[in-house]
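For this depiction, one protein chain was excluded, whereas all remaining protein chains were kept in their positions.
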Amino acid sequence: MTKRQTRVRTGTWWLWLMAAIWVVALYLNFIYTPDAKYLLSSERIFYVHMGSATAMTFVYGITFVASIGYLWRRRLAWDRWAAASAEVGTLLTTMVLVSGIIWGRTAWGSWWTWDPTITTTLILWVLFLGYLLLRDWTDDRERRARYASVLAIVAFFLVPLDYYAVYFLKSIHPAVITTHGVNLAPSMVLAMLVSMVAFMFLAAAWILIRLRLLAAQDYVQEIQDRVRTPLDSM
Amino acid sequence: MSPLERQDLWYLFFAYTALFVLMFGFLYRMFQSTRHLEQELALLRDEYRDEEDVDGPRGRGAGHPDVTV
Partner (left out) sequence: MGRKYGAILLKDLQLEIRSKETWVAMVAFAFMVALVFGIAVNPVRVRLAPVFPGVLWVAYLFAGMLGVGRGFEQEARDDALTGLLVAPGDRLAIFLAKLTVAFVFMFTMELLVLPFMVVLLGEPMPGGILPLLAATLALGTVGFVGVGTLFAAMAANTRAGSVLLPVLLVPFSVPVLILATEATAGILGHVAPAVDPWPWLHALMAYDVVFLGLPLVLYEFIWEV
């Protein structure tokens, strides 16, 4: 009898790559870019804001695709992608909100405005806190995956509707990237782009670690289910 | 920008880099424990493989009809 060995991926190079990009991004953010004309140094939080917002968009995109994938293919791997990305997305949304609030205070003088973009982000945050609660409070593994997928898909359709519902309020959120191109100094554009990449890498690293942990968790659950006799569980 | 402000920015840079390194340390440790767990589970998986096929969809199959609501 030959025993096959299950291989565990042990590489950590992607974590170190992420760290390197982050140090570069921080350098560009603080040292390389000049102060903004009116906002002075306070505009440096913009790189954090923009980076986490971009990563958030991608990460929630993963949640949506993975949710459809789960309902279609019914493999728990899809659901793990949805779970990991939703968790990381919620964290990134928190970053977007916190950095936005601080920036709003220095730039506009008020902590909070009921602008469509900001309000929609807040709703998104509440929505995904509810999503994580739903995951946590549904005990059956398969049912949890199903319910979470349904919620994520409905949520995806809600977000643009929310945006347009709030749109009738006066919008004061600055549009940095318009249809006429990017509205920033070149060095700031570089810092912004590197910051975006850094946040994407951070999100990716987070998701990958969470994915592996969730897979381990599911496997432990599977063993536990198997150790119990079928009659017990019926 | 005055040299003093420049210096402040350097301090900020170092402070935030230190913060990042700290958080990265946590991330790295989390990853290490995940890998440790994975390795132990891999051993377990190898032991179980001889008993039955662990891959494939979960669920009790057609032999145990069950209503999920």
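The first chain written gets the first letter, and so on, giving A and B; residue counts start at 1 in each chain.
The working rule: a contact is a pair of C-beta atoms (placed from the backbone, for glycine too) under 8 Å apart; a residue touches a chain by one contact, two chains touch by 3 or more.
As the structure is a prediction and not an experimental result, all values here were calculated from the model.
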Identified contact with the non-displayed chain, of A:Leu17, A:Val154, A:Ala185 or A:Val220: A:Val154
Footprint left on chain A by the chain that the document does not show: 71, 123-124, 126-127, 129-130, 133-134, 137-139, 143, 146-147, 149-151, 153-155, 157-158, 161-162, 164-166, 168
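Just so we're on the same page, only the chains that are shown with their structure count from here on.
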Interchain centroid distance [CA atoms averaged], chain A/chain B, Å: 15
Complex contact set, residues of chain B against chain A: 1, 5, 8-10, 12-13, 16-17, 20-21, 24, 27-28, 30-31, 34-35, 37-39, 41-46, 48-50, 54, 57-60, 64, 66, 68
Residue numbers on chain A that touch chain B, as the complex places them: 1, 3-8, 10, 12, 15, 18-19, 22-23, 26-27, 29-31, 34-35, 41, 74-76, 140-143, 205-206, 209, 212-213, 215-216, 219-220, 222-223, 225-226, 230, 234
